[in-house]
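For this depiction, one protein chain was excluded, whereas all remaining protein chains were kept in their positions.
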Amino acid sequence: MATEERHNPFATAQPAGDGTTLDQQERERLRAQPLWRVRLKLLAGTLWNNWKLFTENKIGLIGLAIILFYAGLALAHPLLMGRVWDPLIYDPVIGFDPLAAPHPAPPSAQHWLGTDPLGRDVLSQLMFSTASEFILGMVAALITVTIGTSIGALAAYFGGWIDTFFMRLADLVITLPAIVLLIVLGGLFTLDLPLLALVIGILSGFGATTVIIKSQALTIKVRTYVEAAWVAGGSHWHIILRHIIPNLLPLTFLYMMFTVTDAIFAEAILSYFGLLNIRMSWGLMIHTTQSAGYLLNFQTWWLIVPPGLSITLLCAAFYLVGRALDEVVNPRLRKR
Amino acid sequence: MTSSEALVRVEGLRKLFPLNAGFLRAPTSFIHAVDGLDFAIAPGESLGLVGESGSGKTTTGKLLVRLLDITAGHVFMQFDGQVLDVARLQRSDSKTFRRKVQMIFQDPYESLNPRRTIFDTIAEPLQVQNIGNVLDQQERVAELLNLVGLSPPSTYLFRFPHELSGGQRQRVAIARALVINPAFVIADEPTSMLDVSIRTSIMQLMQNLGTQLGVTYLYITHDLAVARYMSTRLAVMYLGKIVEMGATEEVLQRPQHPYTKALLSAVPVPDPRWTRTPVEIKGGISKPIDPVPRCRFYDRCPLAAKVCEDNDHPPLEDKGSEHYVACYRV
Partner (left out) sequence: MSETILRVENLTMHYTTRAGIVSAVDDVSFTLDEGESLGLVGESGCGKTSVANSLLKLLADNAVIKGGQIRFKGTDFVPLSEEEMRPYRWRNISMVFQAAMNSLNPVYRVGDQIIEALETHLGLYSHAQARQRVTELFTMVGLDPALMDQYPHEYSGGMRQRAVIAMALSCNPDLVIADEPTTALDVIVQDALLRQLKTLQEMIGMSMIYISHDIAVIAEVSDRIGVMYAGKLVELASADEIFHHPVHPYTVALMSAFPSVTGPKRELQTLAGEPPNLLYPPSGCRFHPRCPFATEICRQQEPEFKDHGGGHYAACWHPQEVTV
């Protein structure tokens, strides 16, 4: 072996770049694409990746298929009413088919799911109600996550009395039995669909959702990149809007799904008790069945099964999609 | 160095963290994380702050960038003739402060927001301080990417942190710190999470850029060997106090404080032929909760005597050629 040290070849390894100046080519490459288009592309890329992850989960796809099926029903109803079905017979609220009597009539070629005790078409009722269920669920979910995310982020970031106030409020809201409260409210006021969405959104938004989102925000607040943003000169609002909330969004989206489930369920219960001022809904269909005395009559299954099954299926579907999203959002839950 | 030359001058800096404070109840005891620091950093030099975990070195760094509020003492910084008192920043000074003082963090996996692109991360100081329009910012970020060795910049600009390796992420973090041309950068263990083969290139990058861009560093590390390469002067911290400070090679070759000696002899040497002098001190570092007024190192010191117990912690004294030691017994 040689005794003297050879020239070390690693000395030539270049750690830094070639200098401060950009060559013309790079400069043009930068100008070629406006920033917003780049961002749009990135967003599309992120969504596509998440979609691919989502599709790996069978449960989520089943949920999504059910949701799409019901969305299809909701969209098809106005078309059918306008072109195929005679409004006098098929209107979900004031329709009546004299030829199908006695009512409730079992499923037939004219009425695939039969008629209800008042002679109205069950399929038409079912399809008409679907739109309200979706709107109710979405509005309630949007209100919930808007409240939950902003309060959660603020409470976690600022702490102090803001935190104390909203967390105690959350404790209070959580201890209130929501359904009972809604029943009482329904007795005191005329609850209609938008009001119901608002009440459910507020109850859920100031309650458990806030607590969960806040705890997540707390883990984001202590990340070093938040400190780095502060050192960069970022204001509180910059940090909350640019760092904390974007990192909360996946969780937020997840809780939207669960709120939809809660809202549809609440609607069913209130309508069943006849406490909701609504033209037609799945809950109201069961209510009508019950008040006409057919609730436990298995001979007239077409009165109770379609709305009951729909409530169950759509609630389950949103829950399943939520679970699948959970796996997209939390890589730890994913299988390798 | 006279005080007017210094870029950063720290006087009696203290940070106490209250313990067991409760609702409407005043805290009864405090952790003295940083307990009366005095030092100055000249423009262009690099001061290494070394110590074990719990010595208060990271807290000191966070105080200097105002990530934490200063309990007591002064931190003066001088930029282009303008003197800022960092403990009491006025609104107008605050702008200068944020432009001139930046920080590089330890963990490149934690310090970059996973949902923001490399461009957004590096441009953040420009964006929040409204410097330039979007095109200027893009160009500046691209320049910086070039500078930190991530070239061609257009291939990195719109990637996300998870697409980069640890070393590349730390380069991004360095670019973010340098994008607004700061004069003073606090580097908190920027290489401790990186592998050896990548660590050296990051160290060299920081040194080259420091010289090239005229940046003064406060380099915080637990690793004396790294500090040797990254700093011109060295300050050794123990339980919130500086126990020894001087030119790097001077402190490493002729350590005087018993703690520095112990620390040095405990560092493993990458040479199986080397036999180290055994470490004389015992036990581990404790938490500085309401420390009794005596030398902080008393419990573990091989030289401990009555004078160390009867008096408060010894002051830093110049033992010649700006080699400061805080010990009654040397």
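When the chains are written out, they are named A and B in that same order, and each has its own residue count from 1.
The rule is short, and it goes like this: a contact is a pair of C-beta atoms (placed from the backbone, for glycine too) under 8 Å apart; a residue touches a chain by one contact, two chains touch by 3 or more.
Model, not experiment: these values are computed from the prediction.
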| said: If I consider the whole complex, including the chain that's not displayed, which of B:A187, B:L209 or B:I281 touches that chain? | reply: B:I281
| note | Per the whole complex, from B:L264, B:A304 or B:V330 the residue touching the absent chain is B:L264
| said: Touch as defined at the start, partner being the missing chain; which of B:L19, B:A72, B:A225 or B:V307 qualifies? | reply: B:A225
| remark: Out of B:E249, B:D290, B:E309 or B:E322, only one touches the absent chain, namely B:E249
| said: Using the document's definition of touch, tell me which of B:L147, B:I198, B:V243 or B:C308 contacts the absent chain. | reply: B:I198
| Of the residues in subunit B, which ones touch the absent chain? | 52-53, 165, 167-168, 195-201, 203-204, 222-226, 228-229, 249, 252, 262-274, 278-279, 281-282, 284-285
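Here is the rule we use: only the chains that are shown with their structure count from here on.
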| message | Need the CA-centroid distance for the pair subunit A / subunit B, whole Å please. | response | 46
| note | Counting only contacts in the complex, subunit A reaches subunit B at residues 13-22, 26-27, 29-31, 35, 38, 42, 223-225, 227-235, 238, 242-243, 246-247
| What part of subunit B is in contact with subunit A in the complex they form? | 62, 65, 67, 95, 98-99, 101-103, 105-107, 110-117, 121, 124-125, 128-129, 134-135, 138-139, 142-143, 145-154, 157-158, 173, 176, 200-202, 204-205, 208-209
